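A single protein chain has been removed from this complex, and every other one stays in its place.
In this document, chain identifiers A and B correspond to the written order of the chains, with residue numbering beginning at 1 in each.
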Amino acid sequence: MKSGMMEHALNNDTNYLNDGTTLRSWLLTTDHKRIGILYMLSITFFFFIGGAAAVLFRLELMTPRGDMLSPDAYNKLFSLHGIVMVWFFLIPAVPNVLGNFLIPLMIGARDLAFPRLNLASWYIFMAGGLFTLLVIIIGGVDTGWTFYTPYSSTYANTYVILAATGIFINGFSSIATGLNFIVTIHLLRAPGMIWFRLPLFVWTMYATSLIMVLATPVLAVALALIAVERIFHVGIFDPAIGGDPLLFQHLFWFYSHPAVYIMILPGMGVVSEIVPCFARKPLFGYTFVAMSSLAIASLGFLVWGHHMFVSGQSVYAGLIFSLLSMLVAIPSAIKVFNWTATLYKGTIFLKTPMLYALGFIGLFTIGGLTGICLATLAFDIHVHDTYFIIAHFHYVMVGGMVMAYLGGIHFWWPKMTGKMYNEWLGRINALIVFLGFNLAFFPQFILGYLGNPRRYHVYPDEFQVFHVMSSLGASILGVGYVLPLFYLIWSYKFGRSSGQNPWHARGVEWEAASPPIKHNFYEVPVVDYPAYDYPPAGPDFTMSEGELEPTSPEQPQRRITSSHGT
Amino acid sequence: MSHSAELKPLFYNFAALMVLLAITIGMSYVDLGAFNLFVALLIAGIKTFLVALIFMNLRSTSNVSRLAAVGGLLWLGFALILTAADYHSRGWNEAQAHDLIEVEQARP
Partner (left out) sequence: MSHSTTIEVALPFDDAQQQRSAAILGMWIFLATEILFFGGLFVGYAVYRYEYFEAFREGSHEMSVVGGGLMTAVLLIGSLLVAISDHAIEEASADIDQRKLRRRLGGYLGATTLLGVAFLSMEFYEYYELIHKGLFPGPGFDASSFPASVRDTQTIQMYFTLFFCMTGLHALHMVIGISLVGGMAVLLSRSEHPQRYANLLTGIGLYWHFVDVIWIFLYPLFYLVR
């Protein structure tokens, strides 16, 4: 480790980004940080593909008649939007980009436990993603992202098997990542990094990985059965020869309901990092927040039947599922209350990441509370398969997860690139996203309540005003998604250096250089302090010229010790 | 080999598995009604336990690995129990029995 120090002194400019600049050095890398960047580029690509589909069908929905798209094209577009956004953006977004990049840094490891498996998971992801895109180019699929039988197994005339294959392939990538994270978090924590010193981001990643590992295979087998049914014309889900279409829904939602927690837990982890940093306070109720992640992950497996309240499922099972679904509100509320308690009497700095985090808390709360409405059997029967559902889960997925993802990207951008983006543009953009989002999706609650069903390309005239509002909001939201692309890339090229720790954050990941060197730390950190050890009382920072400035010159400096000799 | 004594558990385990195999075949010829399934699954469970404990070395592996094994089974249990909650109380079978033929006839 002594040689490491010397290297540091001599070679200060080497980091993971410029340590090998050829395409080959990127495509064959096993460095978790580079793989995180590869994922970031790929999911951004998929995000804009899925977004383009949304633009098209929101345009169609400006008028009550089907004047732009045929019904078939409309069906294919919303299926494309759902499939791409769920499996190729939301699920990999935070885990595979920020999780890959940050877990080893946060726990003081040199890399993930299986670096080559990590790279393989990216290749599998790309194979699955590009295969699915190919399917869409040759004609697409019109079953929706849910592939409900018997439509998907017996009647659909589109490329169901091929689309399912793309998702099936992608599942291996999810499993590989989850497995890698679990082993890493169990075995590669730095000396002193006990479980209850882990940042909450790592706790949520652990909970997310459990879901990825335990739920994904059930989706795989459900999709495989559809393929088998279509190829061999057997009747696993076909009522005409003794099958039960609902069995598919059971299997599908056994994966897909926990999977919606893959799409929100990581966002909660990001927010748990951002809030203490910009409130300059330790996170309130650390243990409860950590345990609530595991509770959400486990309870999430017991509630899938609330997607099937009107499907013909037994009403008694519906009752059980309804009750269990309400239970999920408890750990979710624990998180929200603890974030707000952290804000209470904090010294709050409204920097870009914090704006996104605050947006997350508000929007997730709306999404979560409407979720309780939907878990209520009687209410669900009124709004089932209407725009109310669409609004509900977009409040969680987009208002929650995408906000958290953007917040996380802004928060750790200096860590990833060593550069600082334009703070003013960042804040404006957070505002644009927040306003655009609410304009796009709040009217959909009303539409759904009034009875406009989802997945139709035409609707009665009286709903037009809400649809126009929604489309307008979507356009504003689009601006909010394209803008960061430009100012973040600009900052990477021309931005000013951020320094090692521009937010004066207290996580172990900030002990490494920004951007970090190839194997993360010059010296393996020894962790002898709790997570979020922000000074417990009083503001330690003031805002000066838009920057956090320490109030006293001697900030508690952290000692970096080598593990050798301990 | 000096360590042949430590191989003994493997052979004992194998012998036990063969005996259980014989029992499970034998029991299938005895009509116990619904208990046949129970007995068959119980024996399969014991065999699985033996394979996991001795052959797969779960007796001397880390607790986390044991947790992974138990977790997989527990989660399968969640899937089975909650799915059963639906089918057991739906009354599908009775309805199915006479509807099926109509569905078949209605098909083009």
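The rule is short, and it goes like this: a contact is a pair of C-beta atoms (placed from the backbone, for glycine too) under 8 Å apart; a residue touches a chain by one contact, two chains touch by 3 or more.
Note that this is a predicted model, so its numbers are computed, not measured.
Asker: Would you indicate which residue among A:241, A:372, A:450 or A:526 is in contact with the undisplayed chain?
Answerer: For the chain that is not drawn, the touching residue is A:241.
Asker: From the list A:20, A:66 or A:115, which touches the chain that is not on show?
Answerer: In the complete complex, the chain left out is touched by residue A:115.
Asker: In terms of residues, what is the contact footprint of the unshown chain on chain A?
Answerer: Chain A touches the missing chain through residues 104, 109-115, 175, 179-180, 182-184, 186-188, 213-218, 220-222, 225, 228, 232-236, 240-244, 247, 250-251, 254, 519.
Asker: Just checking the interface: what residues of chain B touch the absent partner chain?
Answerer: 3, 6-7, 10-11, 13-14, 17-18, 21, 24-25, 28-29, 31, 36, 40-41, 43-44, 47-48, 51-52, 54-57, 61-62, 64-65, 68-69, 71-73, 75-76, 79-80, 83-84, 87-88, 92-93, 96-97, 100-101, 104
Here is the rule we go by: only the chains that are shown with their structure count from here on.
Asker: Which integer distance in Å separates the CA centroid of chain A from that of chain B?
Answerer: 36
Asker: Which positions of chain B touch chain A when the two form their complex?
Answerer: 64, 71-72, 75, 78-79, 82-83, 85-92, 96, 100, 103-104, 107
Asker: Quick one: which bits of chain A touch chain B in the complex? Just the residue numbers, please.
Answerer: Answer in residue numbers: 186, 210, 214, 218, 239-242, 244, 246-247, 250, 254, 301-302, 304-305, 308, 312-317, 320-321.
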